[in-house]
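Here we show just some of the chains, and they stay where they sit in the whole.
Per-chain residue numbering starts at 1, and chain names A, B and C are given in the order in which the chains are listed.
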Amino acid sequence: MSNTDFAHILTRTVDELSDPASLKGLFHQHREGNPLPSGKVLEEIIDLSRSIIFPGYFGKSSVNTRTIRYHIGVNIERLHKLLTDQIMAGLCFTCPKTGEPCTGACANKAETISLQLVGRLPQIRSTLATDVEAAYNGDPAAQSYGEIISCYPVIKALVNYRIAHELHTLGVPLIPRIISEMAHSETGIDIHPAAQIGHHFTIDHGTGVVIGATCIIGNNVKLYQGVTLGAKSFPLDENGNPIKGIARHPILEDDVIVYSNATVLGRITIGRGCIIGANIWVTEDMKPNTKKYKKE
Amino acid sequence: MSNTDFAHILTRTVDELSDPASLKGLFHQHREGNPLPSGKVLEEIIDLSRSIIFPGYFGKSSVNTRTIRYHIGVNIERLHKLLTDQIMAGLCFTCPKTGEPCTGACANKAETISLQLVGRLPQIRSTLATDVEAAYNGDPAAQSYGEIISCYPVIKALVNYRIAHELHTLGVPLIPRIISEMAHSETGIDIHPAAQIGHHFTIDHGTGVVIGATCIIGNNVKLYQGVTLGAKSFPLDENGNPIKGIARHPILEDDVIVYSNATVLGRITIGRGCIIGANIWVTEDMKPNTKKYKKE
Amino acid sequence: MSNTDFAHILTRTVDELSDPASLKGLFHQHREGNPLPSGKVLEEIIDLSRSIIFPGYFGKSSVNTRTIRYHIGVNIERLHKLLTDQIMAGLCFTCPKTGEPCTGACANKAETISLQLVGRLPQIRSTLATDVEAAYNGDPAAQSYGEIISCYPVIKALVNYRIAHELHTLGVPLIPRIISEMAHSETGIDIHPAAQIGHHFTIDHGTGVVIGATCIIGNNVKLYQGVTLGAKSFPLDENGNPIKGIARHPILEDDVIVYSNATVLGRITIGRGCIIGANIWVTEDMKPNTKKYKKE
């Protein structure tokens, strides 16, 4: 191929790809000073959160009782700073495009929400402590809490979920979804940040689990790999598109167990203490303390 | 353990592991100047492609209308260079081993294919734009196109697939498979680069989806997590090994929906507008506009 | 928000999170000189192992017959050093906390085990060679052994499993689990390091596969994506918690095939040559050479 041909194709392709018509809806224009949320910074935020919640298990710090306050202080400060920036980026991502950088109001809002999240960390830690306990009690192969904390995927997924859920509750757009997709990619567990989940929650193995946005899950619930808590169908609007925002995923009351690859669909209620067997398809309410297994 | 014992075991192990007999079939001998395909460079290639296709969403660039042409120009040039090297590595990986470095013919071929791929990027972008639309319309929880582009795993998987598919079509060995396995690892979605997939394609959640090499998928098709479009069985050759290259995966016509964990096997045709329910096992043709649900 | 409020919330949160009561069971106190196992170093250990077992396919080395002994020598030495440190970290993680650093006895034990693992690498390579062969024969889409080695997830999972299993057998705590979870995250294949698996083993696609700790798998066995080899239920102790250490997962004899998303539960025996169809739930023994498919 001659250099001239090469230059021609290169230039033409650049022109086509820079053409505004080709970019419609696919191009995120940055306004000065309003950067996009950063996956890399959000990873650091999650790493910091893990270091704060489970000191000594994550990060390179060799924390001990002499120095734990120093470490938590530094980590909290950095978490607050990074989180403020990312929340700001999330707010700017979705606020109406007027061609001007976001005003100070957005920055203040971001800082306030970030501080609120920081203030909720002690509560998040104490809920996660119940999740560690549940994972340990639920797996005969587990040797210690330390093993659960340092290598069980469910704990990684739940740290992300519990933080993402708080951010969602505080009204932050986009960021919670990115955080939950990070855990999805790492663990194969896909929990929507809007889902509500009680304490002592655990998932064994985890790959393929899906928990939809309007799920409500009680305490002491246990899921196995491949379980879907999904929507059965969604009402369509006049254009044939799904209507957004309708409750469409299951409610699981306390003490429910769902075995591997079961699919539970629609706004149904699985009563307290129910057990759903593997590879089952459930689309109707189950009364408390009932069991449903595959007939085979 | 004495130092002498240590040295003995170490030396013996190095000897055993360097023994040509032990290495048969497991050792990739490099000829000078013919490096192996690099996972790290292929990741950069995918990152560049994402930056070019969805400007402003990926990479660290703060692109805007003033500067988009500069950014796309630089990225296209770098993409072309890196891709040429990797295609060359793929060609060399599979060409007959004669002990000599590949001749210039291979290098010219690599550069030409790389340029052809670059020239197809505008078309790839416009197909991916339909996939973004399909993902948005198909998920009541989605808030904006931006959210789809920046965090939905299906889009990550499809960018890789659509590029890998073009490279496969252009006759590049190995590289397309590595690119599709990168997406598989990141998203749990395993699409063989040889599969053919129409526009407005989407996958919800995605973990566990498998789309085999000889699948043909129409337009406006939607899959859910855990769906397998696989082979039922393969004819064996006289040695009892599967015969390579036979059409053995399903054909899905336009507007088909397959719900979670359904398994569709063999060279069957699922007609236009069919719906396949969750956890179903389908091994026979379905007429257009029919539905198949689990009986439970 | 005023600076005073900010400082107040920050300080209060640091205090709460540093409170020993809040940390009970969640805080890994480091003793001087006894660092935690490091995910990053374990990744380097796996990368080194891949480089040693499949020379030329992994790492940045451009090894050839002239220089292979140099490369294997350097890699073996580094592997031994890093592994000794990590085994030591694993031993210290679980040994009783007396407030003193581990004595030299632990260090000697770590070095000996590390050397034993190194000495077993030739055998590990030769078993993995059979796995490569099985993957190639089992997939009509595979073009070459090289393609299998460089991009099939099953090989990545099995390198980790076969090393983790040896470490488990040698009595190393924690480290084997971290190594297997690394493969789980990368491939979606979750193989417990305590499971026993014969030669010529392969898994197609792999996402969602679970192989429990007490599984025993023969030679020439093939699994598809989403297969669970799990426990049916576990006996509880007087406190209602599962009793640890009981054989509770299936035995698969030689030449068994299990298709996608099948679930095999409990300490049952699947006889030699059995075939289990997709999406099946199996909880009872199967006689040799029997087949079980979904009735649909």
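Keep in mind that, in the parts below, contacts are C-beta pairs under 8 Å (C-beta built on N, C-alpha and C of every residue); 3 or more make two chains touch, one makes a residue touch a chain.
Values in this document were obtained by computation on a predicted structure and should not be read as measured data.
Student: Please state the number of copies in the whole complex; 3 are the ones shown in place.
Tutor: The entire assembly in this structure file is built from 6 identical chains.
The working rule: only the chains that are shown with their structure count from here on.
Student: If subunit B and subunit C share one sequence, what is the angle of the rotation that overlays their CA atoms, in steps of 5 degrees?
Tutor: Angle of rotation between the two copies: 120 degrees.
Student: Quick check on subunit A against subunit C: do more than half of the interface residue numbers occur in both copies, making it same, or fewer, making it different?
Tutor: different
Student: Can you pull out the residues of subunit C that are in contact with at least two other chains?
Tutor: Answer for subunit C, listing residues that touch two or more other chains: 188, 207-208, 226, 261, 279.
Student: Considering only the defined contacts, which subunit A positions touch subunit B in the complex?
Tutor: Listed in rising order, the residues of subunit A that touch subunit B are 1, 6, 9-10, 12-18, 20, 22-31, 35-37, 93-94, 173-174, 177-178, 181, 184-185, 188, 190, 192, 194, 207-208, 210, 212-213, 226, 228, 230-231, 234, 241-246, 248, 261, 263, 265, 279-281.
Student: Which part of subunit A faces subunit C closely enough to touch in the complex?
Tutor: For subunit A paired with subunit C, touching residues are 52-57, 62-65, 68-69, 72-73, 76-77, 80, 108, 111-112, 115, 118-119, 121-122, 125-126, 128-129, 132, 137-147, 149-153, 186-188, 205, 207-208, 224-226, 259-261, 277-279, 294, 296.
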